[in-house]
Structures are given as C-alpha cells and as structure tokens.
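Excluded from the complex is one protein chain; the other protein chains are retained at their positions.
Here is subunit A:
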Amino acid sequence: MSHGVCIISIQADAVNVLQTDNKMQRLTPQFSLYSAKSQAAGMLQVAAMPVSCSSCGTQRAALRRPKTGHSLCKSCFFWAFEEEIHHTIVSAQLFQPGERVGIGASGGKDSTVLAHVLKLLNGRYSYGLELLLVSVDEGISGYRDDSLETVKRNQQQYELPLKIVSYQELYGWTMDQIVKQVGLKNNCTFCGVFRRQALDRGAMMLGVNKICTGHNADDIAETVLMNFLRGDIARLRRCTAITTGSEGAIPRCKPLKYAYEKEIVLYAYFKKLDYFSTECIYSPNAYRGHARTFLKDLEALRPSAIMDIIHSGENLLVREDVKMPTQGTCSRCGYISSQALCKACVLLEGLNRGLPKLGIGKHHKLHHKLLSEEPLNERDMRKLKDF
C-alpha cells in the first residue's frame, strides 16, 4: 500500500515537471490540442494496477516508456535509455579513443542529460574520452544568469572543466542590447546565428576535436518537417545527419538523436538531475511552434511518429541536378559560409551600422560594399532602416 502511495506522488511531480517543460500552449493558441498533463499521465504507471517490469520481470513498473509503450521499472528504464545512447555512439562511430569532446551545455534538460550520460558511458565502456563543458552566455538577464548557475553546478557535480563564451566578449553585443535595437520580431535569427559560431569559438579555445549538442529525436523530426515546409532542400538533406561539418569547422554530433524528449524529461526527473527548465524569455518563432505542435499531435496518435519522420528524413534522396549552395569561408572572420560574408558578420555589420535589417533579407549585393567598408547609398539605407 505504501508503495502505491509513493508512486502516486511521483506521478503528480512528474506531471508538474512536464508542464513547466512545455510552453507550447501559450505560444500557439490555434494548435493547442496537445495536453502535457494527459500525456504525462500515460507515461507513468497507474498505481492502482501494479504491473511488473517487462524487462526484468521482477520489479514493479514505474513508468510506461513513451518510445515503445513498454512498462518498465526505474532501473530498467535507466539501463535501456543509456544503452540506446551507447548503441548510437558505437554504431555511428561518433568518437575515437583519446579525443577531447566539448559538450554544448545550456543548463537545460537535454544538455544536462547528455553530459550526465556521456560521463557515465565514458566510464562504463572505457571510451577514453576527455569531456569538457562549453557554454554560451547570450546576455539575457533573468534567463541566462540562472541557467549558467546550473551549468556551473553541473561542472562541479560531473567534475568536468567548463568554458563560458559570451556574446558580449565575442561580438560586443548582448542579446538584451540586440533586442533593444531589433525588437522581438527577428531576434531569434540573431541569437541562433551567433550561438552557432560562439560554440565553435569556445570549442576552439578549448582545443576540442568534437562538439556534442543535446538535440533530441523530437528536435530532429521537427526540423525535418520545418525544412520540408520551407522548401529548404539543402538543410533538409543535412538535418538528419548525426555528424555534421567535418570540413573546416569542428565536427558536431548529436548522441541524443534517437532519444525522445519525453524520455529525457523522465530520465532527468527520476535521476534528480539539476537542470534549468524555463524557455527563453524572448519568444521563439511562430512557424516552428506550429511544426512542434503538429509533431506532438502526431506523437499522441502514434508514438513512433517521431522515429518514423526521422526514418523518412534519412531516406529522402535529393535529385542530383538540384543545385546546392557551395561552401566557402567568410572573407572577414574565416568561418564557413556560402557567401562572401558569413551570416554572423553581416548581422554584426548591420547592428554596428544601425541597419539591423541587413542580415535578415537577401542583400548579397551589398556584401562587397560592406567588405570594402564603403558607405551605403541612400537607397540602400532606406531599404534597410525601417524594421
């Protein structure tokens, strides 16, 4: 009886965890069919009907796996979750013994679970990796301050070295200052572009061979849908790759590529991992919100839908005669870019000249002017000023 009560209280807690974790309802009112509460109820085993774990057959099941529907006890769930990531690492040959691997750490659930599991597997299977945490400080007061505190605690908990690179330090602008200039409409473009480079630069300072990010299966599936809807064929082809950017830049990989977001939440919850669970205070873009809600609805209908979409993405073949942008390097900072100037440099130039629109639309023709530091004429100025 006491056991049953215990499970019920866990259930209530996990429901809360999942609710704070999912802010989609607020962002996309017209697609808000998804209810985090009802789904979480299905993930945890109902206490009134004790079911035994389908893996060990002895312990009482504590949850229903969102990914497979099996009822598992806590320890069998941990085991399965970790072994799957191990399997991904081994079969995709993500690492070589002796490598220095930077973990992109944001303080959120994905990167916290990633750091925890990598540290654990590195010990369990003697990968022989040197793990480090790399964090980016975007300069968003009230959001990043707290999450960086989490990362600093993680550093101590996992005994891993930590490097923090800030937008302020790299670009001379914090996100708070950027938002003041560009408003809330396109700020995510700036943040996304800057973060990508910042992580690379931090990793370079640490001299790592590889960067791991916490992208999970839901993120990948959502990106497949997004790129298909937007017709971005180059990204569509790249987005399901588990390792990217081996030429020039530091290769990146996604060990959680096949891990469900819900399972990451459950793992972090049951392991009592210390993570920070608030969405960025500057709201994300609405279009991605639609795709995410759609994905959640699909998952509710058929839990394998997330994996099914990734399977689709992995098997899409782009016609050979379709033109792909050629990758070169930015003539200002040397970062990989398909244009003369990389996106970050263009955005930065726009901020510094007081013309934030510069990096948003397609203004490739202006690049040579920026490169030679020529002044822009009045027509160019007018196009770029009003936001």
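One rule holds for everything that comes next: contacts are C-beta pairs under 8 Å (C-beta built on N, C-alpha and C of every residue); 3 or more make two chains touch, one makes a residue touch a chain; residues count from 1.
Here is the rule we go by: contacts and distances are computed from a predicted model.
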item: Name per UniProt, for the chain absent here [options: "Dolichol-phosphate mannosyltransferase subunit 3", "UBC core domain-containing protein", "Cytoplasmic tRNA 2-thiolation protein 2" or "Rab7, RAB family GTPase"]; value: "Cytoplasmic tRNA 2-thiolation protein 2"
item: Option from A:51, A:298 or A:340 whose C-beta touches the chain left out; value: A:298
item: Selected from A:62, A:148, A:242 or A:266 as touching the chain missing from the view; value: A:242
item: Interface with the undisplayed chain - residues on subunit A; value: 30-31, 33, 54-57, 65, 67-68, 70, 72, 76, 79-80, 83-84, 87-88, 90-93, 97, 124-128, 224-225, 228-231, 233, 236, 242, 257-258, 287, 290, 294, 297-298, 300-302, 304-305, 307-320, 322
